[in-house]
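One structure, pasted below without further comment.
Of the protein chains in this complex, one is absent; all others appear in place.
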Amino acid sequence: MAELKGWKDIPIGGLITEPGSSKKFNTGGWRVMRPIYDRSKCIDCMMCWIVCPDMAIIQEDGIMKAIDYDYCKGCGICASVCPKNAIEMKPETEFQE
Amino acid sequence: MIAEQKKLAITGAEAAAHAMRQINPDVVAAYPITPQTPIVEKFAQYVADGVVDTEMIPVESEHSAMSAIVGAAAAGARAMTATSANGLALMHEIVYIAASSRLPIVMPVVNRALSGPINIHCDHSDTMAERDSGWVQLFAENSQEVYDLIFIALKLAENENVRLPVMVNQDGFIISHGTEIVEILPDEEIKKFIGEQKMMYSLLDTKNPVTYGPLDLYDYYFEHKRQQVEAMDNVRKVFPEIAKEYEEISGRKYSFVESYKADDAEYVMVALGSTNGTIKYVVDKMRQEGKKVGLLKITMFRPFPKEEIQYYLNGKKGVVVLDRSMSFGAEAPLYAEIKSSLYEVAVRPQLGSYIYGLGGRDITPDMIRKAFDDAIEGNLVVDEQRYLGLRE
Partner (left out) sequence: MAFNIKLLAKNHKEDKFVSGHRLCPGCGAPLVPKLATLVAEALNYDLVVSNATGCLEVSTTIYPYTAWNIPFIHNAFENAAATISGVETAYKALLKRGKIKPEREIKFIAFGGDGGTYDIGLQSLSGAVERGHNFVYILYDNEGYMNTGNQRSGSTPPGSQTTTAPVGKKIPGKLQLKKNIVEIMAAHENIYAATATVGDYMDYMNKLEKAFKFDGPAFIAVLTPCVRFWRIKENATLDIAKLAVETKYWPLYEVERGVYRITRKPRQFKPVKEFIESQGRFRNLLKHPMASEIIQGLQDYVDRKWERLLALEEATKDKPIR
């Protein structure tokens, strides 16, 4: 979380002048389940990309690249729509250091 | 250079409509309410006849009027609305938001008593309910002032160091429906005076998207409010500059207050709005009788002109404050602020609080004289709220 600023250092009117600044807030810490993606099963249908409520599917030019674990909340909707079962939900605890 | 002005015999509402015509705002959204209605009607006719090319939104309530104007102003448009009484009360929620979003909105307010019981006539209860909202509040004494103050208000609102909405108050029916001579400046002079709007943080600037109205938790709300205090303080610096500019083209002076024979007066009356005209008349009469009375008219109520109050009223023998509104369970709004301003002056005057004119009750020269006489006779009681024109 950013350091709190004084009244002279912020824009007037309560305006947020930096669009998309929520990207500075990592919601990945909320995860209880983590989607694990198997590239070999993926057919790049892009269904996971379009249904992810957190825009956490990274794709480039219609090709699935990765899941953005900075923001993924582990809801599992991607896994539920994948026609090839290329995404499996595993407990997040398996990935804790 | 003072421009050549045309004299028109018009009402205060028409004067406001003329001012709006010459501003030719981008957007006007208004809902009719007596006695503001003639402003909207006159302006609607200008729109229909193509005299202005303003986009007018016939909203379905005052709450939506202010909401639409907030949207339009946030989009970078010059946006205006007008209202009275319960209309102002209905938009109360959004009035605060307009100020906190720092939008340069100008709104003529035709002062009318707040219900209940329902009353369509003049008093200041409607605008007093908005005194904490963060808007600049100006009061016109007559139709000429209505016309002039609207332009000054616009420039003030749009000033980069201010960016606050401004209400220009006029007494309902008394000013709004009474015909007076008003000097109208040429369209070109007004255009030059108000200039082009400078769009700041516009919603239509899609290359620089902004978010208006976020959720401000306890970690930032306080700071945003402090910024509004700064803006109000800047009004004190900016207003005299703008008033000077306006004086140069119109020949008419405007300041936070107007001293009418108050400099050497022993007893001074303080008031807002049209009653100041009547008080001037009484002051003149009493001066002829050798009584040293005077008037301190308040033009700018918010931000409150504390320094001017202290300057003009320090050392006076007696000050009577006339309030056209009340605060139940406490002292009347103007009285309380005058008294508090005088807390530390070198020589504190005797003070008297007089409530008058509620719900359009007429205030006569005799009543004004009575208040002055109380002061002259040393018959003022600082903690007593008195009434002029009330039947006991």
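When the chains are written out, they are named A and B in that same order, and each has its own residue count from 1.
We adopt the following convention: a residue touches a chain if its C-beta (ideal position, glycine included) is under 8 Å from a C-beta of that chain, and two chains touch if they have at least 3 such contacts.
Remember, predicted model here, so these are calculated numbers, not experimental data.
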item	value
Chains shown that the absent chain touches, full complex	A, B
Residue among B:10, B:79 or B:376 touching the omitted chain	B:79
Selected residue (touches chain absent from view) among B:69, B:154, B:200 or B:232	B:69
Residue, one of B:29, B:82 or B:129, that touches the chain absent here	B:29
Interface with the unshown chain - residue positions in subunit A	2, 10, 14, 16, 18-27, 30-31, 44-47, 49-51, 53-56, 59, 61-62, 68, 70-71, 73-77, 79-81, 89
Contacts of subunit B with the absent chain, listed as residue ranges	26-27, 29, 53-55, 57-61, 63-64, 67-77, 79, 93-94, 97, 199, 202-206, 209-217, 219-220
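Assume only the chains that are shown with their structure count from here on.
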item	value
Subunit A and subunit B: spacing of chain centres that average the CA atoms, whole Å	52
Subunit A to subunit B touching residues, read off their complex	4-7, 10-17, 19
Subunit A-touching residues of subunit B, taken from the complex the two chains share	100-103, 163, 201, 208-214, 216, 219-220, 223-224, 226-227, 230-231
